[in-house]
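One chain of protein is taken out of this complex; the other chains stay put.
A and B label the chains in the order they appear, each numbered from 1.
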Amino acid sequence: MRHLKLIWLLAAKDLRIEYRSRQAFLTTLFFAVLILIVFNFAFDPGSASTRDASPGILWVALLFPGMIQLNRSFQSEMEEGTLQGIVMSPLDRGVFFLGKLVANWVFLLAIDILILGVFVIFFNFSLEPGLLWVFLLMFLVGGGFTAVGTVFAAMVSNVRIREVLLPILIFPIIVPIILAAVNATREVLIHNDFSALSRWLQLLVAFDVIFLAAGFLVFDYVVGE
Amino acid sequence: MNGYLFAGYAVIWTILLVYLLYLNKKQRQISRRLRSLSDSIRHEDLEE
Partner (left out) sequence: MWLLVPLYVLGVVALWAAFIHAPTERQMGEVQRIFYFHVGAAWTAFFAFFIVFVAGILYLWRRSPFWDEFGAASAEIGVVFTTIVLTTGPIWARPIWNTWWPWGDPRVTTTLVLWLIYVAYFILRSSLPEGEKRARFSAVFGIIGFIDVPIVFLSIRWWRTIHPIVITRTGNRLEPEMFQAMIIAVVAFTFLYFALLFLRTGMRLQHTVAEEMAHTLRERSE
């Protein structure tokens, strides 16, 4: 259980850095809001088809800033060259992976909740129980996304085209959770059909478990020799 | 209908052909490289 404490310490360190200079958080948040706004200009705001498309818009607004943040999460390691130090330390690399993962996950959740608020305002949704299910979806999607994303972000941390490369690597892999997220959100917010939810939730949980395990096992090879 | 069928097979053959040509080109590049390298080595040995 000493490991759990370590994971929490690592995550807390990263989060504290983020908190001190809130610039990153606010900029990422701003970017997400911009995406929502652009889509409102891109589509006819009043029409039913836009409303139907809105879950997709929500998740696009969450995932793209999420990628930017993932890249940034390894930036300090890259700049300070501390990645080498971590490799040589007695710290279990799996623990390091989980620490990064938790930090990214929490950061993402914070953004998610705020963006959900903006989304409700822009797309005229009422405050309903369905929103709680969307929180759950954000939690689960965040897990899978950060699991895969942390591994890949570590891989591309030293590459010049990492801003574009990270999405290229991540998107094909997270297709299942995009489908699950968007469709479940649509069921819940628009169709008010909660029966179809369980299937998507199962998929998300399975995806999270599988890729958390896979990421944990494989991270050794990404960071080490 | 038959137009589509023809197009389908044409596509398959074209893609395979293009790939084989690509492989051929790569192979020639490698052979050329190896030849020039072995020439350089022989040259070096002669100089010693």
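Miscellaneous remarks
Just so it is clear, a contact is a pair of C-beta atoms (placed from the backbone, for glycine too) under 8 Å apart; a residue touches a chain by one contact, two chains touch by 3 or more.
Every value quoted in this text rests on a predicted model; they were computed, and no experiment measured them.
Which of A:L91, A:L165 or A:I190 touches the hidden chain is settled by the complete complex: it is A:L165. Looking at chain A, the residues touching the absent chain are 148, 151-152, 155-156, 159-161, 165, 168-169, 171-173, 175-176, 179-180, 183, 199-200, 203, 206-207, 210-211, 214-215, 218, 221-222, 225.
In the full complex, chain B touches the hidden chain at residues 1-2, 4-5, 7-9, 11-12, 15-16, 19, 23, 26-27, 30, 33-34, 37, 40-41, 44.
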